[in-house]
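Below is one structure. I have some questions about it.
Note that one protein chain of the assembly has been removed; the remaining protein chains are unaltered in position.
Chain lettering (A and B) follows the sequence in which the chains are written, and residue indices restart at 1 in each chain.
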Amino acid sequence: MVVAAQYYLLLAAAVFCIGLFGVLTRRNALVFLMSVELMLNAANINFVAFSHQYGNLTGQTFSLFVMALAAAEVAVGIGIILVLYRNFKDIDVTKATTMRW
Amino acid sequence: MSAGNARRLLPGLAAVALFVLLALVSAGSVFTEAAGFPADASVVEGIGYAMIGLSGSAIPVENFLAVFIAIALALDAALEGSILLAQRGDEGADPLEGGEE
Partner (left out) sequence: MAALDLTPVIPLLPFASFLIALLVGHFYPRALPKGGAVPGILATGVALFLAAWTAVAVSGGETLNETVYTWVAADSFELTFGVLVDPLSSMMLVIVTLVAFLVHIFSLGYMNDEGETGLPRYYAGLGLFSASMLAFVIADNLLMAFMFFELVGLCSYLLIGFWFREEGPPSAAKKAFLVTRFGDYFFLIGVVAVFATFGTAKFVGTEESPGFPVLAEHALTGSAEHVHTFLGMAPEAWFGVVGMLILGGVIGKSAQFPLHTWLPDAMEGPTPVSALIHAATMVAAGVYLVARIYGFYALNPTLLAIIAFIGGFTALFAATMGVVKKEIKQVLAYSTISQYGYIMLGLGAGGYVAGTFHLLTHAFFKALLFLGAGSVIIAMHHNENMWDMGGLKEKMPVTYYTFLSGSLALAGIVPFAGFWSKDEVLYEALVHGLGGMEAGYEGALLLGAYAMGLLAVFFTGFYTFRMVLLTFHGEPRSETARNPHGVGWNVKFPLVVLGILAATVGFVNMVPVAELTGMEIEFLHKWLDGPIHVTQAHYYGELLHDVAHIQAAEVSSLVAGAVSLALALAGAGLALALYRGPAPEEHTEKLGSLKTVLYNNYYQDEYQVWLAEGLTMPLARLADKFDQGIVDGVVNGVSTVSKASGRRVRKVQSGFVTNYVAAAAFGLVVLIIAAGVFGGWLL
């Protein structure tokens, strides 16, 4: 049985908003990073859904590249969190607020 | 404490509002019959052809050779970057502050 595209859209929207909620409310930097991952994967769901909708593999290929980029981003992000910890002795994002007025 | 938690969760309302919006839009959208993929075609084979830049896939797909190489470079860069960020702390001194010691 073929699932209609709207439901994939709905699923992707839900995952994206969960990820966004995590970015907006969580204090731990690692959880912050995980929420960003969630947002990226929500986009991936959309790509694959529409690849199936239009019968073109471009969407699936592109989502592969998105995943590769997400991995690269996490690598650099973990490095940044390391430096953050060194400077602020904590990975709480609410503590790192020196770049202000 | 619950008041403080409530204040922290206030930004999350944006995520909830966004979900409601996206759900409204996607639930109300109408799509045609999904094209889907032919039953006997290999998806992975198609993706493989796209990555290397050859034609020969049964399913229509675009040429992703340039993107493939670009992603390879980006992953290399991310690797070096994260190692660099991690290394600065191991040596114990930021190269920028090395001159003062």
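Just so it is clear, contacts are C-beta pairs under 8 Å (C-beta built on N, C-alpha and C of every residue); 3 or more make two chains touch, one makes a residue touch a chain.
What you see is a predicted model; the values in this text were computed from it and never measured.
Engineer: Of A:24, A:57 or A:70, which residue touches the hidden chain?
Structural biologist: Touching the chain that is not displayed is residue A:24.
Engineer: What does the interface between chain B and the hidden chain look like in terms of residue numbers?
Structural biologist: 11, 14-15, 17-18, 21, 24-25
Engineer: To test your reading of the contact rule: which positions on chain A touch the chain that is missing from view?
Structural biologist: Chain A touches the chain not shown through residues 20, 23-25, 93-94, 96-101.
Simple rule for what comes next: only the chains that are shown with their structure count from here on.
Engineer: Distance from the CA centroid of chain A to that of chain B, rounded to the nearest Å?
Structural biologist: Computed from C-alpha means, the inter-chain centre distance equals 7 Å.
Engineer: What does chain B use to touch chain A in their complex?
Structural biologist: Residue positions touching the partner: 8-9, 11-12, 14-16, 18-19, 22-23, 26-27, 29, 31, 34-37, 43, 46-47, 50-51, 57, 59-62, 64, 67-68, 71, 74-75, 77-79, 81-86, 88-89.
Engineer: Which part of chain A faces chain B closely enough to touch in the complex?
Structural biologist: Of all residues in chain A, those touching chain B are 2, 4-6, 9-10, 13-14, 16-18, 20-21, 24-25, 27, 52-58, 60-62, 64-65, 68-69, 71-73, 75-76, 78-80, 82-83, 86.
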